[in-house]
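Removed from the display is one protein chain of the complex; every other protein chain stays in position.
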Amino acid sequence: MAGASTSSGAKAAFVLIGKRLASSLLTLLLVSVTIFVIAQLLPGDAAQEALGQSATVEQVAALRHEMGLDRPAPVRYISWLGGMVSGDPGQSLVANMPVSEVISSRLPNSLLLAALTALVAVPVALAIGIGSAMNRGGRIDRALNITTLSMVAVPEFLVATIAVLIFSVKLRWLPSIALVSDEMSWGDYLRGAAMPILCLSIVVIAQMARMTRAAVIDQMDRPYVEMAVLKGVAPVQVVLKHIMPNAIAPIVNAMALSLSYLLGGAVIVETIFNYPGLASLMVNAVTSRDMPLLQACAMIFCAAYLILMLIADVTAILANPRLRAQ
Amino acid sequence: MDDISALSRRGLIGAGLGLGAGLLLPDGAMAASKPRRGGRIRVASLSSSTADTLDPAKGALSTDYVRHYMVYNGLTEMGGDLIARPALAERIVSNDQTIWHIRLRKGVTFHDGASLTAQDVVWSLLRHKDPAVGSKLATIAEQFAEVRATGKQDVVIRLTGPNADLPAILAQSHFLILRAGTKDFRTANGTGPYMVSQFRPGVRTLVRRNPNYWKSGKAWLDEIELIGIPDEVSRVNALLSGDVQLVIAVNPRSTKRIMASRGHGLLETPSGLYTNLIMRQDQLPTGNAHFVAAMKYLIDRPLIKRALYRGYATIANDQPIPPFHPYYRSDLPQTSLDLDKARWHLQRAGLSGVRLPVYASPAADGSVDMASILQEYGSRVGLNLAVNRVPADGYWSTHWMKHPLGFGNTNPRPTADLLFSLFYKSDAAWNESGWKNPRFDRLLLEARGEADQARRKQLYGEMQGLVHHHCGVGIPVFISLIDGYDRRLKGLRPVSLGGLMGYQFAEHVWWEG
Amino acid sequence: MTQAFHVEVKDLRVTARNARGEAFPIVSDIDFALKRGEVLALIGESGSGKTTIALTLLGHARPGATIAGGSIRVGDADITQLDAKALAQLRGNRIAYIAQSAASAFNPSRTIMDQVVEPALIHDLMLRDKAEAKAVELFRALALPFPDTIGSRYPHQLSGGQLQRLMAAMALITDPELVILDEPTTALDVTTQIEVLRAFKAVVLERGATAIYVSHDLAVVAQMADQIVVLQQGRIREAGAADQVLHRPAGDYTKTLMAAARPAIRPAPMRIDVPAAPLLEIRGVTAGYGRIGKDGLPRVPVLRDINLTIERGGTLGVIGESGSGKSTIARVIAGLLPPATGQVLLDGEPLPPGLKGRSREQFRRVQLVFQNADTALNPAHSVGQILERPLAFYAGLKGNAAHMRVLELMDLIRLPVSLIDRNIGGLSGGQKQRVNLARALAADPQLILCDEVTSALDTVVGAAILDLMADLRRELGIATMFISHDISTVRAICDDILVLYSGTMVEMGPRAAFQSAPFHPYTDLLIGSVPEMRAGWLEESHAGRKPPLIGASGEHPDLCRFLPRCAARVDGLCNVTPPPRHPLGKADGMSSHILCHHGDESLIPS
Partner (left out) sequence: MMARSIKGAKALPLSGKVGLALVLFWLVAALVGPMLAPYPVGAFVAYDVFDGSSSAHWLGSDYLGRDVLSRLLWGARYTVALAAAAAFLASATGTALALTAAVGGAKVDEPLSRFMDMLISIPSKIFSLVLVAAFGSSLPLLLLIAAITYVPGNYRIARALAVNLTQMDYVQVARARGEGRLHIAIAEILPNMIHPLLADFGLRFVFIVLLLSGLSFLGLGVQPPDADLGSLVRENISGLGEGALAILAPAIAIATLTVGVNLLIDAIGVSGTGRGKRK
């Protein structure tokens, strides 16, 4: 019987994934069109930006032709789209190499930073959220509430700068900039990434903790929780064994939303710590009008968001036997 | 005319520049500390993006210049005294300043072992004229009417007109010499002091010492890692925390912190860099001469020097030649803040009570704050300025020179001729204020072909006067360049062309750690 | 240690805090005691404090409440003196709790077995496999289907009655000395209630555990209790042996409770004889959810081939278990659920199937009153706003005219005018239901569809609402469709009665036809399952006994849907041929139509 429900759960998940893939493609298309249209409004183009002010009109025209920017916008979009469909995101107009190559040098950094931040932030947020929910209205709850609010309330560049002043300049424990290279050891990497991780964590922990608290509290007044208490289940066990399976779906959803921020929202942290991630790459692409690169970055951020949402939805299905059985 | 005289002329030009510069003692006094080999440093410049390039023709930012000087050489090079000396050229001579004969140094090899030939030079110079290359100096390269090899080591350059400054022009990073036919710029094959071991646009450049460098004994460091830290506060923090040993472009506001650190020093380089107010002459009301005069009287230069630059600046006088320049004309009366005169001129212009937008951007260093200061004083004389801060992104293509009232920012140029030709000549593409003065144009042409120094100084002096009196450009101060360094790094000297020894620190510095 | 009483509660006081933080008592002066193996019933209406008292025996007070005084002794344990840890040791171990709604008291995302054995495991009473074996044994004893595998199911896969019994298994797995049963059958259909009551009686009470049975239903209590404590507003009104309280009640309040438990027959109003078409007619309606298939049936059919008429001023009672599709009929008429096939005619004119296309006038003439006034009234609105909306919407009444009409309506439903500006949250259950009703009346309708309007209310309050409705019907001549699961209520107030089973009409006829046998076997079960207020009824009643064995059922889709539960089913007939619809003759000439193979003679009188 358990087997039957698992397999029907898997089936439900597959159906959902299938539907999601379809609507995800639509979303991606929408994002690419929007980015393309807005980017057309930007002053200048890649040729102009690359040549700078000294360029003569003929030079700009020549480079434009070389970059293919002299074709009408819809034609360029369609040919980009055609490339994407066949799996080729095109050639970066500025870096003079395939977009895939540029991205592949940055994406792992971003993913690693996001993953490590999640690794730190998720358990802490869960602990804070559950801790304050269990003490609802109590002193610990209020203290944690003020703490998380204050964490949200400080601009991240201030957090980052303070952290650098303390840990790098004063104490010299950690490098002030994240120097990431292929040949460095994990230890070096972690030292370098420690502060970016810390700062990003502070940004997302507060949000996730608050959502966790809300989701747990939402379950606490349910009759089955009272029943568990009246069975003599210890408070911690009530939360872990009884409440969590039911609260996990909204929590994962909130976490997925917060984590989707980690890739694209890290631009300030990337700037301050000089971390070679995707967000600063995308800013680069904007300022240099490198459309194929800009589009590729947008596609990645959008895909990351959609994947996280999908994970959240699949989790919701798997956590809920009612949905699993459908 | 032999090569020595050609060079000594340049020597005269540069003589005053070296004297005006420097917190540090000249080379000689440092003899106590002998260069030594070894060491690895990390250097932070101020930008880093996918546009980073190893193609000197495309060099656009300080990071590029530094990188290019690390791996390539030019035919000539600028020393701390701003004299263009032969580098890859053994000599460079001309009789008429139009046809120049170049003899190449023997025994110079590229990083891949190939020997330097005249073909490489011809190819490297002529490629700037190819639009597909996208050279930043294509307009300057237009004066290369002909470049041809006359032997294995000999090159002749024929210019479209006489130009006494050619040796200085060739010292610019864009004209560094490549191996003929180079297409792939993912790595660099130059003749320079360092060889590229890793180049990641937007991330870092790693170079190691070129053991076969043609300059005897040079380069001292084993390895240099060049990164970009765009955020100034982060850059200074990286220096103070020991993560980098040398940073370019320290904000004057951060100097206090660096000076407070025992292990770190500041390298101030007075330079011709300026951020200027642009009053378009072809638009109203800024084209009104009274308005221009009023604006010049509204600039509180000492305040700008003190508040914006914490003293790391030289007060300027609405013309682009800095006081330490040999051609500087010192007898021009200094314009200073005078609200009464400003008010009087405004009334004459009929512009009291007018509301005018002024465009400023972080792209033009200090312009936003300068605009605030102008606005503040303007409000006292009945001029209502609205500061319009626009993002750095796109500023130069969208806003610069496009509005009646805005700001520009001009980097130091190796010669007065370049500066005037690029920014003040009537038909110059970057004639910021749209200023047209036939007399100025004539003087400029005359000076370019003139070999006599005294005459040159006189001609350039008159041009300075014309700009000061009539041009729609207000230049408040010349901004000093400030670099920060780890005191164990030795051999740094100011070169007025730019930070980090005019971007050429790499082959000169050594590490005493 | 030998004590006269197993459980002893003395001078118990529980307080709660109001918005200003001041404590006020919710129960006080509670004294009772019972011997080992005795069953004590706590009886009272909602708000009487019966559940609060029951929970104190576990040392538990709901959030906001505190046990402020008195003593509670269970065996040798002084509950009020124990700390949290010691209480946890006791709970689910020596004292077990069976909650009111098992459907919500089971954790929806864990399997039944996990939850049933949990008390045994957390108190380290036995190993898991032994606990599971014991659980299966209990499942069997509680007459649960598939006792070996039911444990691997999730709560949503089981019915309310099954869950209630599983909860009993969960309580009993530790062999507790005291079991608290908190309204364990209130949420169930009568036909299920009788099965659960039997299971409880057989397994819980006869194992010798002491029990406290909380209920509002005297008839149910009569089957279970040795002693009865009657509560009102947190105080004991009457206490004594079950027999004495039930048959010779001393207090007036107890008498009121007894009276309300059996609804009085309300006389039918005079029918207005109009030769024209009936007010409402339903022809061959089939409805359900999901896509409509080739056979014209929706994927999840709820109603099949419904045909009925309601005359002007008439009252039709629709009765059936939960899930029988009674509310769906109302939804179809109101247009909330367009039927798959068939027609709804108002005054002889077909109504558009869905909401779309209906005219405002058509909307006005049919009004829907939902079961639960808590959810049917918008908590963001005041009483006045709720009543004014239909006036403005249908009649364009505004300002003073609307206000006057609201006052009239308040008067009609006998609510004080002072409540007009009150928000819904500030009303009692009965007041809310009156407002719910008044909102429908405000439209000046011809037909009101009342969906279980009294089932969420206490009996006394419910009875008052029924009286009110009878009055209104008499005064205003509005036709009513009265949907209920309670056959006695329907028999008391309706002119005609429709019995619905699993979406099919199994019996329909005038009220008189439902006074005496023969009935359709399902009607018979419904009537026979209503507990009577005397001890011993549970044992005597034959309702809900196991049906006779028959062979496998045929493939025909129109076979009798009641077949699996029918006590009168005939092998070779009922499981092979679809039942015919035919009239059933009754002694007094009144006849109903049933859907059954049986005729008058073969249906045994109940």
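Before moving on, here are some points about what is shown:
The chains carry the letters A, B and C, assigned in the order they are written, with residues numbered from 1 in each.
The working rule: a contact is a pair of C-beta atoms (placed from the backbone, for glycine too) under 8 Å apart; a residue touches a chain by one contact, two chains touch by 3 or more.
These numbers come from a predicted model, not from an experiment.
Among the chains on display, the ones the left-out chain touches in the entire complex are A, B, C.
Shown as candidates are A:114, A:174, A:282 or A:317; the residue that touches the absent chain is A:282. Annotation: of B:41, B:168, B:188 or B:233, B:233 touches the absent chain (contact as defined above). Looking at A:61, A:152 or A:220, the residue that reaches the missing chain in the full complex is A:152. Across the entire complex, the residue among B:310, B:436 or B:488 in touch with the chain not shown is B:310.
Listed residues B:208, B:290 or B:389: the one in touch with the omitted chain is B:389.
Of the residues in chain A, those that touch the hidden partner chain are 23, 26-27, 30-31, 34-35, 38-39, 41-43, 142, 145-146, 149-150, 152-158, 161-162, 165, 169, 210, 257, 260-261, 263-265, 267-268, 271, 279, 282-283, 286-287, 298, 301-302, 304-306, 309.
On the side of chain B, touch with the chain left out of the figure occurs at residues 232-233, 236, 251, 253-254, 256-257, 303, 306-308, 310, 360, 362, 368-369, 371-373, 375-376, 387-394.
Residues of chain C in touch with the missing chain: 18-19, 64, 334-336, 355, 358, 360, 363-364, 367-368, 370, 372, 375-381, 389-390, 393, 425-426, 428, 439, 443.
Here, only the chains that are shown with their structure count from here on.
Distance between chain B and chain C, defined via averaged C-alpha coordinates, is recorded as 89 Å.
For this pair, chain A with chain C, the centres built from the Cα atoms lie 50 Å apart.
Centre to centre, using the average C-alpha position, chain A and chain B are separated by 41 Å. The residues of chain A never reach two or more other chains; the list is empty. In the complex of the two chains, the chain C residues touching chain A come out as 55, 58, 60, 62-63, 87-93, 97, 99-101, 104-111, 118-119, 122-123, 149, 152-154, 156-157, 170.
Contacts from chain A toward chain C in the complex involve residues 1-2, 5, 221-224, 226-234, 237, 241-242, 245-246, 319-322, 325. Those residues of chain A lying in contact with chain B across their complex are 42-44, 48-56, 58-59, 61-63, 66, 92, 94-97, 102, 105-106, 161, 164-165, 168-169, 172, 175-177, 179-181, 271-274, 276, 280-281, 284-288, 290, 293.
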